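Here is chain A:
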Amino acid sequence: MGTILEVKNLTKKYGGLTAVNDFSFEIKRGEFIGLIGPNGAGKTTVFNLISGFEKPNSGSIRFDGMNITGLRPYKIVNKGIARTFQLVRSFKFLTLLQNVSVACQSKRGREASKSAGIDAHASSILAAVGLVDKARIPPVVLPHGDLRKLQIGKALGTNPELLLLDEPFSGLTHEEQQTLTDLILKLHDDGLTIFMTGHVLRELMNLVPRVIAMHQGKFIVDGPPKEVANNKIVLEAYLGGGEAFA
Partner candidate 1 sequence: MEKNAKRIIAIVVVAAIIVGGGLTAYFLLLAPEAGQYVWSANDAPGAPAGISSSQIIKIGCAGDTGEIQGDANYEGAWFAAKTINQAGGVVVNGTTYYVGVTREDTDESNTQLVTSRGIAAAERLVYNKKVQFGVGGFRSEALLAYQEVFMDNKIIFIDTGAATDIFCDNVANFYERYQYFFRWMPINSTSLGGEILTTLAGYVMALNTTYPNHDVKQVGILAEDLTWTGSLIAAIQSYLSLFTNFWVQLLTPILYDISLDAADMNTHLQTLASQGCDFLIPVISAQGGILMMQQYDQYHYPFQIFGIDVQSQLDTFWGDSGDACAYETVMQTLHRTNKTTKSIAFWDAFRAQFGHDPLYIAIGAYDAVNGIIDAINATQSFDALDIIPEFESWTKSNPNPGVSGGGAWWPGTHDLVEGYPYGYTLWCQWRDDGTKVVVPAPRWAYVGALGYAIPISDLYPATLATGAYEVAPWVNTAWS
Partner candidate 2 sequence: MLKNEIEEKVKQFPTYLKSWVKTFLGGLTLFCIISLIALPFLSQNQNFTHVFLRQFTLAMIFSIFAASWDLLTGISGQISFGHAIFFGIAGYICAYLISYQNFPPWIAIFIGAIGAVFFGLIIGIPCLRLRGPYLALGTLAFSLVLLKLFLMGSLSDVLFGSEGISDYRIQISDNPVVEYIIILMFMIVSFITIIQVSKSKFGTILKSIRDDEVSADASGINTTRFKVYAFMLSALFAGIAGACYATYVGAVNPTGNFGATISFYAILMASLGGLTTIRGSALGAFFFIFLEYSLIVAGAEIYVNLIFALILIVVVRFSEHGILKPILERIKDLWDLLLGR
């Protein structure tokens, strides 16, 4: 199992504020890994830097041995990294099938759908995320849980090797969380490398075998969930909110 993503000394500043500070970690192919930290720790910024929506001030990101630092988002997607957003984004006036089929027309998506055709491939992805019966309706009428699934479906459409999930569980009911967890686990079992953020530690604990914790833009600890949960700095960081164990 080789290294799929290598982040080195990543730093991002907004004016005087340092959102991500000298952040480094590695992800192995096939891993399922979480990034935790309290609100404002810089998790989304890390994702934005990896997926190209923001450019780092310094540091490098290597994917599969290629340097992808500062590339435009669609180029990074075409290398094999797909992401979802914390606030759900979808194409409001397109049907779910079209939503996914747009992703299927990216470079990797086209290769993946070469044999079946784009529409067929898109509906197979919709089937995989459990939305196939709603293929012909636009996303505006969907419940929140389905929108999250749609996001994952859109990400899968680009046929990624590494999937970045930004707070996939926020705002979901318990039931919705459960089905989504099943979906994510199934994707992982199928061989996808998954990197997800969360600020509620307990949700991640039972899910991922490895967790990276960050606080105020800085790397704190990297290890199995139990170890991370007992880390002093992590506990202190969460002390104010106490939500980690809520």
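By definition in this document, contacts are C-beta pairs under 8 Å (C-beta built on N, C-alpha and C of every residue); 3 or more make two chains touch, one makes a residue touch a chain; residues count from 1.
As a selection rule, all candidates are chains of the complex that A comes from, given by their letters.
All values reported here derive from a predicted model rather than from experimental measurement.
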Candidate from this complex that touches chain A, chosen among 1 or 2
2
Hey, which residues of chain A end up touching candidate 2 in the complex?
51, 53, 72-74, 77-78, 82-83, 85, 89-94, 98-99, 101-103, 105-110, 118, 154-155, 157-158
